[in-house]
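With one protein chain held back, the other chains of the complex are shown just where they sit.
Letters A and B name the chains as they come in the text, with residue numbers starting at 1 for each one.
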Amino acid sequence: MAHSAATASDDASPIAAALPEGKDAKAFHRMVFIGIAVALAVLPLILYPVFLMKVLCFALFALAFNLLLGYGGLLSFGHAAYFGMASYISAYGAKHWGLTPELAILAGTLTAALLGLVFGALAIRRQGIYFSMITLALAQMVFFFSLQAKFTGGEDGIQAVPRGHLFGVISLADDRVLYALVALIFFAGLLLIYRIIHSPFGQVLKAIRDNEPRAISLGYRANQYKLAVFVLSTTLAGVAGATKAIVFQLASLTDVHWSMSGEVVLMTLVGGMGTVFGPILGSFVIIAMENYLAQFGAWVTIIQGVVFVVCVLLFREGIVGLFARLLKKPL
Amino acid sequence: MLKRLLLAGAAGALMTAAAQAQTPVKIGVLNDRSGVYADISGEGSVVAARMAVEDFKAAEKGLKVEIVSADHQNKPDVGASLARQWYDRDGVDVILDVPTSSVALAISQVTREKNKAFVNSGAGTADLTGAQCSPNTVHWTYDTVALANGTGGAMVKRGGNTWFFLTADYAFGQALQRDTTAVVTKNGGKVVGSVKTPFPTADFSSFLLQAQGSGAKVIGLANAGGDTINAIKQAAEFGITEGGQAIAGLLVFSSDVHSLTPKVAQGLVLTEPFYWDLNDATRAFSDRFAKTFNGKKPTAVQAGVYGGVIHYLKAVEALKSAKDGGQVIAKMKELPTDDPLFGKGTIRPDGRKIHDMYLFEVKKPGESKDPWDLYKTLATIPGNEAFRPMSEGGCPLVGKS
Partner (left out) sequence: MTMIFGVPMQALFGQLLLGLINGSFYAILSLGLAIIFGLLNIINFTHGAQYMMGAFVAWMLLNYAGIGYWWALLLAPLAVGLFGVIMERLLIARLYKLDHLYGLLLTFGLALIIQGLFRNEYGVSGLPYAIPSELSGGQRLPFMFLPNYRGWVVVASLVVCLATWLVIEKTKLGAYLRAATENPTLVQAFGVNVPLLLTLTYGFGVALAAFAGVLAAPVYSVNPNMGADIIIVVFAVVVIGGMGSILGSIITGFTLGLIEGLTKVFYPEASSTVIFVIMVLVLLVKPAGLFGRTA
């Protein structure tokens, strides 16, 4: 594995790896969490809640992806598969089985977890770019399946998914109520990911990412750890996809297409790979761009391309990575 | 005294003008501006909408019209969230165009939920006025059933009674094949085979070879955009038409044929509701359109946006308000339609706009005088025969009325 062994690790997360995390950092992170919680409460007063819900779903998706890339050192090119399949199952469950929203989301999430377990077991056997290509290929098969299977409704997707009543009681028809639920899911997901990263499990992951042979020689079963983080990542991506289906009352081929896998890479890159909070900001920026640039028509993709190029050339550590360096604190 | 009277008169005139300018209307043109349907709809549809507002003399009639536009990238979720934002936040009253069936169906639902108005021009799915019809939606320009009726029926009558389909492996491709098959068999023809092609596909030679091998007299192209163009281009290369087989395009627009050139597309038979060179009114409009739009002639979809805006404004003018989308659509159905591009017509209770369709054949290079001189008219299909009868659509609205 001459060149491919130099995985995303060395360059991907220079900040997170370089800075020691002391008590100081923990206190700082607590502040950041409080800041995010306040922002979640205040933002819907200023910004359009549906837009915010979209941002939160994608932010969770990007966080899940970043867990795998930034902390596992594994670049998946096929994360759309888990996001999209979860979205399909959640939409189908809510519409045709009459599941309540929380059960529909759960069903979608479980699907993504199972899919992640199977695909992960295959993919982690290879490293570097080959790992990425296997995940891409498997995701292409999921796309093909989604196109062929009857229940997905072809390119029309599953439409008119009912938002339903949470626990069969609370109606989600009002955007504000739904927003509260989505914000809650997002925040829980963020806390979970933060816990994972800072747990002993997370430490071992980072050790494997930085030097796999050494970790193995220390007695860690690298592959089990990799599979575990893979499944965690796909599960959380599934939560994001399943929630999105309820928010937009729609699941479609867009969610399983490879460009969706590319989009989540972009969000993570812009925000800052290997930073805890980067993907949140990254997805905010990208979704805001898509939303507010839509009126410029064909220029959207050009502007996206320019953002890619600028990010790669000028600030590879991403927006949050840049902040982290300026503040001299891991974020 | 006289002076005071004059002043009072002037003030009164001013006041009525001010009172008249009180009906604000915000039109959103939502379509594909970067993908496969960008040339069929895209910026041209916005140009058409703007021309419609001018021609309607909206300002003189007391309507303050504003037009916004956006790119839905052919993604239903992008389209649906843009529509929500337009309705909730930006005060948009009506959405127009929306090619791509999946996006159109999503927009139709959002529109109904918010009780706004949706006048579709770009999408093909007949479900918009069938099982998924809505009291807030009008389907203006065409649908897959009408295209199948036109092309399928006409080809069989001209002797093309055996068919082979190249079908895009997407719901719209299968709908086109299904609808055309029904027409072909009804007219006594037979479908001898079909092949599902991945969408998009660049190389059709293999599928064309299968079509050739089937011996069918007609090869039906149940696909769209770049796929149709590739298929026709390669059919010419493989000498399909010289071998005696005819090609029938089931979803082809004048911009596609323009891109192919008559040299490659000659003899192709297709159905469209509009062509720039139909009559004096369409020619006059198209010349004006071309002047503001890089010399391009309008497509049927863009023409549909024009017609849709005119009729929508007519309904708003009658109601003096655009706020209740359901009411405006009901008014649109009540009023007879009349515009320079589609002539006189009606809108059925299920939301289907009725006008004539035309069966065209692409001219031979010798007959075509300039790059936009593309079609000769084979037949005019009267509106009442062109579209699916309301009773067969299964629209729940129809049962009630």
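The rule we apply is simple: a residue touches a chain if its C-beta (ideal position, glycine included) is under 8 Å from a C-beta of that chain, and two chains touch if they have at least 3 such contacts.
The structure presented is a predicted model; accordingly, all values stated were derived computationally and were not measured.
Within the whole complex, the absent chain has one touching residue among B:24, B:91, B:226 or B:326, and that is B:226.
The residue touching the chain not shown here, chosen from A:97, A:144 or A:292, is A:144. For the chain missing from the display, the contacting residue among B:93, B:179 or B:256 is B:256, taking the whole complex into account.
Between the chain not shown and the residues A:75, A:242 or A:267, the one that touches is A:75. Residue-level contact of chain B with the missing chain is found at 34-39, 42, 169, 195-198, 200-203, 205-207, 209-210, 212-213, 225-226, 229-230, 233-234, 237-239, 243, 255-256, 258-261, 263-264. Mapped onto chain A, the interface with the missing chain covers residues 1-4, 6-8, 10-12, 75, 122, 125-126, 128-130, 133-134, 136-138, 140-141, 143-144, 147-148, 258, 262, 265-266, 269, 298-299, 301-302, 304-309, 311-313, 316.
The rule is simple: only the chains that are shown with their structure count from here on.
The mean-CA centres of chain A and chain B are about 38 angstrom from one another, to the nearest whole unit. Listed in rising order, the residues of chain B touching chain A in the complex are 33-34, 38, 42-43, 68-73, 75-78, 80-82, 84-85, 88-89, 101-102, 105-106, 109, 125, 169-172, 174. Across the interface of their complex, chain B is touched by residues 48, 50-51, 54, 147-148, 153-157, 159-160, 175, 244, 248-250, 252-255, 290-291, 294-298, 300-301 of chain A.
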